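Can you read through this structure? Questions will come right after.
Every protein chain of the complex appears in place save one, which is left out.
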Amino acid sequence: MASKDGVRGAIDTLVYIFREGLGGPRSYKMLLAGLTIMAIYGIYLWVFVQHAPVFLGSDNGGLIMTGVNENVPWGLYISFFTFWVGIAASAVIFSFAAYVFGDKGFKRIVAFAEAQAVAALIITVWGIVANLGHPERALLLMPLLPNKRSMLDWDFIVIFTYMILNAIAFVYTIHVYRKQRKLPYKFIVVYMIISTPFAIGIHTVTAWIFHALTARPALNTALLAPRFIATAFASGPALILLILYILEWSTGWFRVDLAVYKKTLNVIIIALTTGLFFTLAEVHEAFWYTTEPLKKQQLIETFLGGHYPLLTTLTWLWIAFGVAAVLLGILPPMRNSKSSIALISLLTVIGVVAEKTLATILPGFIINPLGLPSDYTITPMEIFVGVGIHATVFLLLVILIRAYLVTVKRLGVDVF
Amino acid sequence: MVESKNGNGRKRVDENRRTTIKILALAAMLSAVDVTVMDRDVFKSMLKKVGLNDILGEESKFSHPEYGTSLEARARRKEEELKRLCMDAAEIICEDKGEGSTECSLAREKCSKIHVKATPPQKGKKYAMALDVDKCIGCRRCEYACVMENNTPWNMGMDWITVLEVSREGVAELQDAKKDYISAPKPGKVYVPVACQHCEDPPCVHVCPVVATWKDEDGIVLIDYDRCIGCKYCVVACPYGARRFNLVKPKLEPVKLNPNMHIHGNIIRPVHVVEKCTWCVQRTRDGGVPACVEACPVGARVFGDLNDPESPIRQVIDEYGVFVLKPETGTKPKFFYFFGGAQTPRRGEEGGE
Partner (left out) sequence: MKELLMLTLAVLLLIASTASLHIQASSNDNGVPVSNYVNVYPCKTCHANFQPSATTNVSVYHGINLTVGPHRGLQCINCHNPESGMMKLQNGVEIAFYGLHNNSMVMKINSLCGSCHEKEYESYLKGAHGNETFTCAGGMVEEVIGYNGVTYYQHYCPEDHGYTPEPAKPCIACHNPHNPTMYPPTTLPPPSERPPPPNEDYILIGGVSVLTAGFALIAGAAILNKRGR
């Protein structure tokens, strides 16, 4: 009986989220329309052009429309995967601040982190699926998890679990706040105990997908997972700060304490410094003495340039923006205004996007395992399918955030 | 408190930056002067010598349960489907070239000959291949034979074998290898054809999330094209760059078709699946030899059963000793390289043409 009520309550809340999230003033509807156009075009390209031979059985199209080839089997789609997994993992920082340390300012915004984690994980899964040759087979086979040795299976487990955990937490938060109640302590304890290992786990397992491969020496470093987590804990909070900043500007009533910004900035600076330090450590490993020739060649391509300038540009963009963000972040005047903190966050996000997307995976591919230089040209197909994926998920994120804001605005009592 | 922290941090970051620049400058200088002189022994050091006992002692950890009636039935279904598709393609040729043309009759004949096998591995066999680096002249005939034997999609420009031109003198790292040479064999160069090495510990098999690829009892690493989800993880994991991905729907050319097919071998692949060298499983499982061995004009390739003391591969291992490529990856390949001693004369060299 209780479970039946619980299911009905959950459905009720879901309906509530989408009803509130889809309604709104004209400007909000325009925002939704803009995202929808891009989403529809991207999904159209994916289903009817790129995967037409699989989904529709047509003779034309196929992954040839993308830039992937036998030497660079993973391209832009998988680079989205690595970046957004990091964003999702960083939700745990806000959960910790809010639930473990009991910070009131963070309790107000922890739901954003949960919504962002759900959205980010949808992008990661979609990024993998768009890169898959036969998504329909994957949907049948992956849930069976036939090969426990494959890191991809483990990633499947942790990503889906973490996605479901965050979705439950978000929906439950709204469910409780609607009823003008506080989140029950029991729920928080259980949620934190389960979700924390998974938050670290999603990113660790994602790094392990790449790093345990002797075929790609540039990625075959145990530092990859720590590096991923360091930059993830920089970019995720930075993105949340940007979202908060935009929300404060656009709603006019929603306010977040400057203290929240400052504390988050500390996390960003520490994580960013660690990330830069890891990059330095990699540089030292590759260039100080001698190392495996293929690794050296791949890292020369990455840091010093070679036949693929985009990779070097992205790498130095990360170093430049990362250093700039750290330097600005430790200047006292920059720490005392929301807009300057938002600027630092923007620098961080751009820097980490440069590092975590193509500059992470391409070093292993740009010189193939036999030492031959290979090329990767990003095609319009990849860009617009990518835009479509992002637009779809941002659409969902906007809806979730609006539903949360509406709920919070209606709150009569202080539940935080 | 906050103030003093900031001051220290700034200094440290500046230091890091300076160190980075220093390291990068040093690295650039070092890489500019990494020219060393190397002879055949150093080239050999690139390859790791393998003993016979090591090879025979290794046990296959992987096997795939599915052989037998269900696979046979699937092969029959595939055969029907391919025959139908092939006949459709043949009809187009017949309309184009006329009903009485040779192409038309040839295409129809080929289509009727299509036979999809599901031969299981023979008990007690363990295949291996060896290649004489001294003999190989880099003529690429094995590549071409492979494409023809295995019905490799021509519209993809795909080839399972990559022939590398490696310097015999100077720095013989794989990184300095060339793949697009025009004339061969050149003096001072050796040619190293690389295809699937059918490793004992294949990373591609470890990583496949859906067990679409496995190592069979006879040592051949195979792919189930109907199970592959096309995630390309195995392509990423292969240290020899041996795996290929079907980016488009393969085109069926009845006249040039090889009608002798194996369901895990050279059957026409569906779109978006991974494929690679199968040691011509449609030939070898029935007692034949791979197409590259047959096509090699200098007899550089040797193929045989490791468990049979009379087999050619055992003679090569006993007599010359064999090496493997990229031993540091720990994959224990079953594709060996050896120096037979008798070098095919190079073009432009004394004694050559």
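Labels for the chains are A and B, by order of writing; each one numbers its residues from 1.
We adopt the following convention: a contact is a pair of C-beta atoms (placed from the backbone, for glycine too) under 8 Å apart; a residue touches a chain by one contact, two chains touch by 3 or more.
As the structure is a computational prediction, the values presented were derived from the model and not from experiment.
Summary of contacts with the chain left out: across A:Ile157, A:Leu242 or A:Val387, the touching residue is A:Val387. Among B:His198, B:Arg227, B:Arg283 or B:Lys332, only B:Arg283 touches the chain left out of the display. Remark: the residues of subunit A touching the chain excluded from display are 25-28, 30-31, 33-35, 37-38, 41, 45, 49, 60, 64-67, 69-70, 250, 252, 377, 379-381, 383-384, 387, 391.
Remark: the residues of subunit B touching the chain excluded from display are 113, 115, 117, 119, 132, 135, 137-141, 143-145, 147-149, 152, 154-159, 179-185, 247, 255-256, 258-260, 282-283, 286-289, 293-304, 310-313, 315-316, 319, 344-347, 351-353.
As a convention for this text, only the chains that are shown with their structure count from here on.
For the pair subunit A and subunit B, the distance between mean C-alpha positions equals 36 Å.
Residues of subunit A touching subunit B in their complex: 53-54, 59, 61-64, 68-71, 73-74, 128, 131-135, 137-138, 141-142, 145-147, 149-153, 156, 209-210, 213-216, 273, 276-277, 280, 283-284, 286-288, 292-294, 296-297, 300, 303-304, 319, 323, 326-327, 330-332, 364-365, 367-372.
The residues of subunit B lying in touch with subunit A in their complex are 2-3, 5-6, 9-10, 13, 16-17, 19-20, 23-24, 26-28, 30-31, 158, 162, 164, 173-177, 179, 194, 203, 206-211, 227-233, 235-241, 243-249, 271-274, 326, 328-331.
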